[in-house]
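First comes the structure, then the notes that go with it.
One protein chain omitted, others in place.
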Amino acid sequence: MSNSILESVDAAGDSTPGRTGTSAGTPASTIVMSMQQALNRALDEVLAENPKAVIFGEDCGQLGGVFRITDGLQAKHGAQRVFDTPLAESGILGMSVGLAMAGFHPIPEVQFDGFAYPAINQIVCQIARMNYRSRGTLPMPITLRVPSFGGIRAPEHHGESLEALFAHVPGLKVVSPSNPHEAYHLLKYAATRPDPVIFMEPKSRYWQKGEVNLAHGEAGAGSPTGAKVMREGRHLTLVAWGAMVARCLQVAELAAEDGIDIEVLDLRWLKPIDAEALAASVRKTRRAVVVHEAPLTSGLGAEVAQLITQSCFDTLRAPVERVTGFDVPYPSGDLEDEYIPNIDRILFGIQRVLEYKRG
Amino acid sequence: MAEISFPLPDLGEGLIEATVLEWLVSPGDQVERNQPLVEVETTKSAVELPSPQAGKVVRIHGGPGDKINVGEPLIVFEVPDNTAGIVGTVPKEEAPKRRVRLSAVLDED
Partner (left out) sequence: MDTLPVASGGAADPLTPAQLRELYSLMVAVRHLDRSAIAWQRQGIIPGYAPELGQEAAQVGSGYAVDTTRDFVFPTYREMGVARTMGVDMVAYMSTHKATWHGGLYDPLKSRLAPIQAVVAGSVLHAVGWAHGQTLDQKDGVAMTYFGDGASSQGDVHEALNFAAVMKAPVVFFVQNNGWAISVPTERQVAGGSVAARAAGYGMPALQIDGDDVVAVLGATRRAFAHARAGNGPVLIEAMTYRRGPHSTSDDPGRYRTLDEERDGAGADPLERFRQRLLADGIADEAFFAEALAAAKAEEEQIRTGIQALASRPGTEMFDLVFQETTPALQAQAANWREESEHV
């Protein structure tokens, strides 16, 4: 996290993978794939590189997961390392604790966001505090993959945004990729950490393709920690993560038609949040809107707004706005588009900030 | 979308070919797994072959009276390009639509 500001600035350069379509100068290590394929590739490599990494969950094995993220991994790495469990999320996460104690790196999958609730006891009461309880002798290198957020007209409990819940728990780290490139690199990084990381995959973005630069380090992905500027701008910073990043990039293009130059900051890590990147961006733009699918009240937007206010109070031209889901249970498919922040609601939020007058 | 081709399966008892009697589906049909696809005749009997796959029929091979060898293409399906989750629908990529315009006088101090 130390160089996150610099990295954010670097990341805004031409080779930024978030800004696809740069055919000229595309590095040789860049290939086009979907997020689903990028995650699959990352897991494949993690299994190959770490003999103690194991993947398990409901339907992860032969079926390859309901979203095919683990497709082919059992056939390639064996049923000892990629396996189906009985259908019990608390069991999956509780078992992860024991495996971690035994020296493994569990990469469990909870099939859908809403099915993490039955596992909350093990996640919060056990995984998050074992390192602390054991005075550092029992670290919990557990990478919990959770297909997350809404947008696919799915049944109940298949469209939840749990980041604030997870982020509130001491002892958990939380990350969410916004595109295939981020997915590949963030998962490879998360799955090699010595601490528990909740990896929230934006399921509505699984199938969109994008360029992935497989090279690591400064020539390739840049840092896997901290936030990342996905589009540079002068007038206002849109802060988002997961599926909302793509929508904010669309909004930025539309705002440009109106002469408003918007910076889009992909927060990526929802815990720890990159306060320095927020400060660096908003010091420049002096205006900020944070966008998330999760409900408004006690959502991460509040945390982001506070961090910005803390660092940029003197230069802010308006209070930080939040454009979010509502304080309602995630609705059925018919009402999904009413719930998830849409382009117009984000534009309204931007307009409120732009027209704000002090005093 | 991807295509999946299915060959004439091994019908057992050492049979190496079958004669198409009647196709029960046509290109363009949406068929379900296990739905009868075609009636074929072997030297032993006439059998209906069930579909091993749900999907849209793209092509069928052989008309009534034609012989097909075991292992040769029988039918081709169009299936989603490994995009399906277990529930829900793949969101369409649409051009952004807007109603709201922005207006501001921006001081550049």
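The chains carry the letters A and B, assigned in the order they are written, with residues numbered from 1 in each.
What we mean here is this: contacts are C-beta pairs under 8 Å (C-beta built on N, C-alpha and C of every residue); 3 or more make two chains touch, one makes a residue touch a chain.
Just so it is clear, the structure is predicted and the values come from calculations on it, not from any experiment.
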| item | value |
| --- | --- |
| Omitted chain - touching chains that are shown | A, B |
| Residue in contact with the excluded chain [from A:G114, A:P196 or A:G301] | A:G114 |
| Touch with the omitted chain, as defined above, among A:H158, A:K271 or A:H292 | A:H158 |
| Footprint left on chain A by the chain that the document does not show | 58-59, 61-64, 66, 84, 86-88, 90-91, 114-115, 117-118, 153-158, 296-297, 326-329, 331-336, 338-339, 344-345, 348 |
| Residue numbers in chain B that touch the chain omitted from display | 30, 32-34, 50, 52-54, 79, 84-89, 99 |
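Here is the rule we go by: only the chains that are shown with their structure count from here on.
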| item | value |
| --- | --- |
| Where chain A and chain B are represented by their mean Cα positions, the distance between them in whole Å | 35 |
| Residues of chain A defined as touching chain B within the complex | 36, 59, 66-68, 71, 111, 147, 151-155, 158, 203-204, 206-208, 235, 250-251, 253-255, 258-260, 343-344, 347-348, 350-351, 354-355 |
| Interfacial residue positions of chain B with respect to chain A in the complex | 82-83, 85-91, 93, 96-104, 106 |
